[in-house]
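Below: the structure, in structure tokens.
Every protein chain of the complex appears in place save one, which is left out.
Entry: chain A
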Amino acid sequence: MNPLLPGGAGATSDGTFGGVVSYGNRVRDMHPLNVAVVLACISLLALVTPRPVGLVAGCVAFLGLAVAAGVGVPFARLYAKLLLGVGLVLFVLRAAFADGNQVLFEWGPLAPTREGVRDGTDFALTVMVLCGALTLYFALVPMKTLMLALELRGMPPQATYILLASFQAISDLSRSARVVMDAQRSRGIETEGNLWVRAKAFLPVLAPVFITALNQTEERAVALDARAFNSGIPHTHLLQLRPTPTWERAATTLVAAGCLATIGVRLLWT
């Protein structure tokens, strides 16, 4: 079972109990906007506390929160990939090319400096804190739950539809692109070889996928209109958010107050 998918005891396959979103885990069952507040506070605290200790503590806090939410292993895997693909690249580039006086060693045209390494570490860790907050948020809160929370707070259904439909369209179109690519290959279009050969395959693959997708918008618009999507009356929802318990409200308020107090102290201190 994918731990990023809902599946607490008694949960249905889509994480609902008779329509109420629940995962059987206190962290994952938090209100989407409370999760956003907590993660934003951790990020802000990590950014305002002395570097690089604060930044490292922020990254560790995200890992701890992921473990508590039962998504530790998949989140750690994804975070490690980001560390190698984004964090390490940022660090190496800055360490190797940023200006500085104290040269650590020389290797061909490269002369990493102590200042460059420090700058690279801070910058890469700052980005990793932001990456951690965003990726953990979407590991904890499914997009449909977030959109429901926003809609209940007054966001128009058309706006939430645009965001939800975008994610769905990305996966649909990706699948369709692979099918069309296989089909075009079987018709003899070369997708391997030199750059010019591969470039020539781009339009025959892309055009049918995109034109079909654009044509389908008309059918989608008719289907949603038939379901009174654009009517002015309030919409009904298949899912419901769990009522927010008092402890969760209190904990979120405490975290936010603690964060603001720390930032205030830091600003006054410096």
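Throughout what follows, a residue touches a chain if its C-beta (ideal position, glycine included) is under 8 Å from a C-beta of that chain, and two chains touch if they have at least 3 such contacts; residues count from 1.
Keep in mind that, in the parts below, contacts and distances are computed from a predicted model.
Asker: Suppose you had to identify the omitted chain by its UniProt name; would it be "Monovalent cation/H+ antiporter subunit E", "Acyl carrier protein AcpXL", "Energy-coupling factor transport system substrate-specific component" or "Hydroxymethylglutaryl-CoA synthase"?
Answerer: "Energy-coupling factor transport system substrate-specific component"
Asker: Looking at A:A199, A:L238 or A:L267, which makes contact with the chain not pictured?
Answerer: Looking across A:A199, A:L238 or A:L267, the contact with the absent chain belongs to A:A199.
Asker: Identify the residue among A:Q102, A:Q158 or A:T253 that touches the chain left out of the display.
Answerer: Looking across A:Q102, A:Q158 or A:T253, the contact with the absent chain belongs to A:Q158.
Asker: Quick one: say which of A:R220, A:H235 or A:R249 touches the chain that got left out.
Answerer: A:R220
Asker: By the contact definition given up top, give the residues of chain A that touch the hidden chain.
Answerer: Given the touch definition above, chain A has residues 82, 86, 89-90, 93-94, 96-98, 108-110, 123, 127, 130-131, 134-135, 138, 156, 158-159, 161-163, 165-170, 172-174, 177, 181, 191, 195, 198-199, 201-203, 205-207, 209-211, 213-218, 220-222, 224-225, 230 touching the missing chain.
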